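Selected chains from the complex are presented in situ; the others are not included.
A, B and C are the chain letters, set down in written order, and residue numbers restart from 1 in every chain.
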Amino acid sequence: MLVGKIIGTVIATRKDEKLVGSKFLIVQPLALDGAPNDRPLVAVDTVGAGVGERVLYVTGSVSPLAVRRNDTPVDAAVVGIIDSIDLGG
Amino acid sequence: MLVGKIIGTVIATRKDEKLVGSKFLIVQPLALDGAPNDRPLVAVDTVGAGVGERVLYVTGSVSPLAVRRNDTPVDAAVVGIIDSIDLGG
Amino acid sequence: MLVGKIIGTVIATRKDEKLVGSKFLIVQPLALDGAPNDRPLVAVDTVGAGVGERVLYVTGSVSPLAVRRNDTPVDAAVVGIIDSIDLGG
């Protein structure tokens, strides 16, 4: 999983029918110090995340496991909202 | 998912038989500001996208989930046509 | 999918038994203008491609879908021979 911040949303009316009802979040990957890190991507929301929140997201073919229908063609999904990151022991 | 723009098509007559009837679109990945971003790739169309349209596409092994036969060897698929991208809350 | 050119072959006598009979092609990824692009990789042939031909290939876990036995451990496969690439509308 990677750490990211929700910075926006994408609207797509014409889409794969299995994606109807999905919320597309724009996720900015973050380094551990909170700095932007790599390019933004679009992930489906599965935990009610909103703009400004810091989240854990997955990418790749495990992403459908996070949505209701496991045959949904998504390759990124927000799976948790981060409370805290603890570095060191 | 990533954001891209359709910039062309690829014709391949000799191909895996499960790909017969597929439309191969050349997708230029885009940054959020619309600038080209990374190298173009070839994705199958599943939503009737045409040259010049801005789309959402998936890559990797979830791509077959977007086409009719889930055993089709494709690793990129256009899954939505973007209406708008909203940054910020 | 990505565009590549077949530039050679690999011979491996000792291999996973499910790979017996597979032809291993060295694929040079190409940019749309035909220039080399990224590092060569080894893909199994599924369409009778030969050295010098321009092909479409897939990578990752959809690759076994292109070969006869879907439990074959391959992570790249040539799935089409390109006739033409059309840029623009």
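One rule holds in what follows: a contact is a pair of C-beta atoms (placed from the backbone, for glycine too) under 8 Å apart; a residue touches a chain by one contact, two chains touch by 3 or more.
Everything numeric here is computed off the predicted structure, so don't read it as measured data.
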Identical copies making up the whole complex, of which 3 are given, total 5
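Methods note: only the chains that are shown with their structure count from here on.
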Contact graph of the chains (line, ring, star, complete, other): line
Note: subunit B sits from subunit A at a C-alpha centroid distance in Å of 20
CA centroids of subunit A and subunit C: separation to the nearest Å works out as 32
The positions of subunit A in contact with two or more other chains are 61
In the complex, the residues of subunit B that touch subunit C are 7-16, 18-19, 24, 26, 39-43, 50-52, 60-61, 63-64, 71-76
The answer for subunit C against subunit B in the complex is residues 1-3, 31-32, 37-38, 46-48, 56, 58-63, 65-66, 70, 77, 79-89
